[in-house]
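Here the structure comes first, spelled out in structure tokens, and everything after it is commentary.
The complex appears here without one of its protein chains, the remainder shown in place.
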Amino acid sequence: MKKYLILQKNIQDKMREKATTLYLGPQHPGITGNMMVRLKVEGDTIVKATTEVGYLHRAFEKLQEKRNWLQSFTLLCRFCVPEPDPVEESYARAVELLEGREVPERAKYIRVLMLELARLGSYMLWYGGQNGSLGLYTMGQWSVGDRNYILDLFEELTGGRIYHMYIWPGGVRRDFPEGFEDKVLRTMDYLEKRVKDYDDLMFDNAIFQKRTQGVGIIPKEKAVEWGVVGPVLRGCGIRSDIRIDDPYEVYDKLDFEVPTAEGGDIWARALVRRQEVRQSIKIIRQVIEKIPSGDYYNPIPNPQKWTLPKGDAYARTEAVRGEVGIFIASDGGTKPRRVHFRGAAYVHGITLLENLLVGENVADVSAIMNSLGTCPPEIER
Amino acid sequence: MINDKNSQKIVDFIQNWARKHSIWVLAYGTGCGAIEIPPTMTSRYDAERLGVRGAATPRQADVLLITGYLTTKTLKRVIRVYEQMQDPKYVIGFGSCTINGGMYYDSYNTIKVLDKYLPVDVYINGCMPRPEAVLSGFAKLQELIAQGKANGAQKYKDNLDWYRENQKKIIPNWVMPEYNW
Amino acid sequence: MDSIWFKLLGVVVSFIVAFTVGMTYMGLSRKITARVQNRKGPPFYQNFIDAMKLGSKTSAIHHGVMQHFGPAFLMVSSVMSLMIIPVLNNGMWFSNLNFHGDLIFLLYIMVFGPLGMALGAGQTGNPNSAIGVTRGLSQMVGFEIPWVMALVALMIQYHTTSIVDLMNIQVESGTWLIFSSPFAFIAAVLAMLGMFRYSPFDIVGAPTELASGPMSENGGKYLFTMMSSASVFAFAKLTLYVDLFLGGASNLIELLIKTFVIYMIPVLYGVVSPRYRTEQSIRYFWGWPTFFGLLAILYAVFF
Amino acid sequence: MDELKTKIIERIKANFQDATENNSFNYNRLDFNVNKTTVPSILFYLKDEMGFKHLSHITCVDWLEEGELELIFIVWSPVDKIKVFVRTRLDRENPVMDNIDMIWRQAHTYEREFREMFGIQFTGLEAPQDFLLEDWDGPPPMRRDFHTEEYASETFFERPGREDAGDVREEIIKRSGEEIPDFAKKYSR
Partner (left out) sequence: METIFLIFILFLGGAIVTWMAGKLGNIVQDILFLATILVPSYLFYTNVATGYAIDFNVGGIELSWGINAFGWLFSLIVLGLGAFAAFYAVSFMKGKERRGAFYLNFILSIMAMLGILMSQDLISFFIFWEIMTWSSYIMVVYNGNDVQRIGIKYFVFSAIGAYAMLMAIVLIKSMTGSFMIESLISSYTSFSYDMQILIPVLLLTGFGVKAAIMPLHVWAPGAYSNAPMAYTSIFSGSLSKMGIYGMVIVFTTMLSYVPEGVWFRGVVAWLGGFTAVFGTLWAIKQDDAKKLLAYSSVAQLGYIIVGVAIGTPLAMMAGLFLAVMHAIFKGTLFMVVGAIERQTGTSNFTEVTGLIRKMPWTFVAALMSIIALAGIPPLGGFVGKWMLYESLITSDHYLLVIVIFFSSTAAFLYCYKFLFGFFLGQEEEEWAHVKEAPALMVVPMVILAGLTFLLGTYPGIILKPIANGMQTLGYGMTQGQLWDTSIILNEWGNQVVLQPILYAILGIFVFFVIFVTIKGYKNTRYVTTKDISSSGEVPLAHENLTFSQGFFQPFLRAVEPAMRRQIDKYYTAIANGLESLFDFTRRIYTGNGQTYAIFVIVFVVILLIFKNSIFG
């Protein structure tokens, strides 16, 4: 096991260092978004890695203090662009927890549908990113192209491809359009077919296996302590999923499995994600099957005058990258006192990444980052 | 011999035609708009059929795509990258936030008007612009290039002092090699 | 007909042919890759436009004289290879300098360019370039072994080191060397995967790690020269394979068909492969390809 | 759930006298208010003795009117499936807090952020001063007495907006020469 990395004191040292500095980002094809990893390399082995963030700091949490409870949604979905729905859902649920507002059953099912569709879409991007980082660009072309079908569903349901602002406190913004269920099922049929193609191209590929097995290993016994969450944690062989452990919406009424894989390397994480795509499709089918009819929205009062009781709430959601959560604190006014977002990448992208990269090969940095699901806007907000 | 002026015209026409159909976009996702770049490049929208293609380093790139809001920290890098690009070079402002700050109008860390800091050739509005909008932005840029009107780099060169003044207002700690074009 | 000016004209003509064919092939490979990826893809002449655009860039920077010379080194390598590889087995236009078509000389002139380019990349001072160069050179040591084994097998089988002789042998006997020394062909083709630097052997300029590796600092006219050189070189290499194993070609159409078939091997293999790390690719080349090379030598010695 | 909560409260109260609990939630959440000096030890205790291995979140709330900053540590037990909030209050004028990144390494990141955004000094935190911001010389921006709108209008250029709120599509068409597509016409005012 690698030694725990401790930031060195002599950062201000003016002597020329021995190790070569490589800047991976912010302008770099291999970086996942706008962030920077400062690599110190000797040969092609990394001796030290420092994540630098802040290129995307838009002060969301400051701005949300200036918006009322509902206006926050325009900002919320921009927290993490590939998969904005879990953030919206967390926020809506946190508000509901604080206010004690009931949500209709149908709305809960629709939320689950949204979350799982978002999960699928995000996995499609991950397919592209993970393979792009290893040089298999065909996979990215396929999966990102197929992701458009999911975005089409979003577009029909919510009006937006990427940003939905669909899940609101008290339910969802609008009901299914006519024939939407069929479209969802058709899309799922198509994706199931495609996922098999992906397996052929990616998981059955000897080079992919060679490149990913034994790279970026997270030790199982340290994983929870290091703050590893989501598929990355399940890739270490630990069965942990907020959908099961701390169930929200209607996940406890749905039948699905939480896949795990042993090893803690990129390959194990990829295996977990491979299964999760299938589980998501299964959940979506169940949602379409089980969704009750009825009201989809428990209306909130005039947002300009809508106040929440003093107190705070914290809601967590299982996103693709892992656990995301929203903490809100209210002082009893029409605007939040504090909204604080917890992203998985906040841990994965900084301390965990810095830790994992030491001793790895330069060639694997991008693959490791992609397998951890580092998403810089989530770190910087 | 051909008249100098006419031959220059023909050469310009051919060069602009080539530039128009070969747009190498610098791989720099400065903001959240970068999420619509992969769909634009991949199978459904396939920008490569217009000659749009990614370039890894600024030395090889033609177009700097500012995908959304620019924080002050990123602005510094963007300027650095822009100045390392080789003429002729173009800037596309992407999304409302580059035009007027968009929803970040009151944020303390993002710039609101991109064209005060960099010469923007084409703005694409929307938050965020759909791939179709991005493609239409590229088409607009192609049109401008063909007409020889996409001369932001020249504007930057001519008004360097003015741009520098604006930039240095935001970036107090200015340590960069001089721009010597 | 033997005058120096005629030869020179022949060089220019074959350069133009090589440039055009190489560029078109690269464009076609982009098109084919796009079709595999469910896309329409750029037009097949997209590479010409890219080259023209790069050529029409108005400014360029360099970090010193070696970077300035780098593209010229590359060009020396590719044009020299083109000149000593007989393009057609009876074309007087394309005969160039082919009486020098010595295989060992070819081996060395083919590394001339990459090494010169490496010097140019080194002078930029960009660590990405330097790392890319070290990867490229290491990988070169990898694939040169099976490649040389294949060539040595041919040499000892036919007692000549000249490409022209090998071509004539095929014309006279009517049997392509691909049939009479199949193991050498396998080893050579596997080595070719590395030579073309398509996936899975494209670690040299892997974008997700090193931006574009040795070419990180080159733009505009430098990149244009390199692109042209790459296309000429690609054509030269393909012609070499056709000359050595597929019996050469008596006219351009035949040559185009044969080279295109050979060219599709690395392209199609590359579309569905991620890239190897450097040491993995070296080990790959020293595995099965070298084994086939040994087989080829044994075959040549004992049969 | 209630049994579990009482058990946890008992154990915590037995070890940390200054901890006051808030057990008013009907879901898996439990709050403890402690002094800031107790925070490292209670977190250590929760992590090592009671199975709260997972640090879910750390957050900071600025109570400007009360002159205090509230730090909240949210820990989660994968075994008992319960969240515990450890809350403490710091003086707003001179916020000093013990560094806890030896308990959870990821707390390091939170501490860097709070140092920058709220001006909380964590004793023994070894990290570069800048985290999200670069060359920032104003007050800590997440404090409620920092007014972002004023700062933005002072620092950045603003594009002047339109005077009226009329329909500008005609104007745009005139400028660009494009036709309004048919589907859009029915929305015309």
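By written order: A, B, C and D. Residues from 1 in each chain.
Definition applied: contacts are C-beta pairs under 8 Å (C-beta built on N, C-alpha and C of every residue); 3 or more make two chains touch, one makes a residue touch a chain.
This structure is a prediction, so every number in the text was calculated from the model and none was measured.
K.L.:
The chain left out here touches which displayed chains?
P.N.:
Taken over the complete structure, the missing chain's partners among displayed chains are A, B, C.
K.L.:
Given the contact definition stated above, which residue among C:I32, C:M52 or C:A72 touches the chain not shown here?
P.N.:
In the full complex, the listed residue that touches the missing chain is C:A72.
K.L.:
Which residue among C:T20, C:N38 or C:T160 touches the omitted chain?
P.N.:
For the chain that is not drawn, the touching residue is C:T160.
K.L.:
Tell me which stretches of chain B touch the chain missing from the display.
P.N.:
Contacting residues on chain B, toward the hidden partner: 28, 57-59, 77-78, 80-81, 84, 87, 175-177, 180-181.
K.L.:
What chain A residues would touch the chain not displayed?
P.N.:
13-21, 23-28, 36, 41-45
K.L.:
Which parts of chain C are in contact with the chain that was left out?
P.N.:
Given the touch definition above, chain C has residues 55, 57-66, 68-69, 71-73, 75-76, 79-80, 83, 97, 99-100, 102, 104-105, 108-109, 111-112, 115, 118-119, 122-127, 130-131, 133-135, 137-138, 140-142, 144-145, 148-149, 152, 155-156, 159-162, 165, 211, 216-217, 220-222, 225, 277-279, 282-283, 286, 293, 297, 301 touching the missing chain.
Note that only the chains that are shown with their structure count from here on.
K.L.:
Measure off the straight-line distance from the CA centroid of chain B to the CA centroid of chain C, and report it in whole Å.
P.N.:
The mean C-alpha positions of chain B and chain C differ by 35 Å.
K.L.:
Can you check how far apart chain A and chain B are, centre to centre, with Cα atoms defining each centre and the answer in Å?
P.N.:
The separation of the two C-alpha centroids amounts to 30 Å.
K.L.:
Distance-wise, how many Å sit between the C-alpha centres of chain A and chain D, to the nearest whole number?
P.N.:
19
K.L.:
Residues of chain D touching 2+ other chains?
P.N.:
Chain D, residues with two or more chain partners: 133-134, 141, 146, 148-149.
K.L.:
Can you list the residues of chain C that touch 2 or more other chains?
P.N.:
Only 37-39, 207, 211 qualify.
K.L.:
Give every residue of chain B touching chain D within the complex, in rising order.
P.N.:
The touching residues are 72-73, 76, 99-101, 105-113, 116, 166, 169-173.
K.L.:
Which part of chain B faces chain A closely enough to touch in the complex?
P.N.:
Per the touch definition, chain B meets chain A at residues 26-32, 34-36, 38-39, 42-44, 54, 56, 58, 69, 71, 73-74, 77, 81, 103-104, 106-110, 127-128, 130.
K.L.:
Could you list, by residue number, the parts of chain C that touch chain B in their complex?
P.N.:
Going through chain C, the ones touching chain B are 30, 34, 37-43, 46, 49-50, 52-53, 55-61, 207, 211-212, 215-220, 223.
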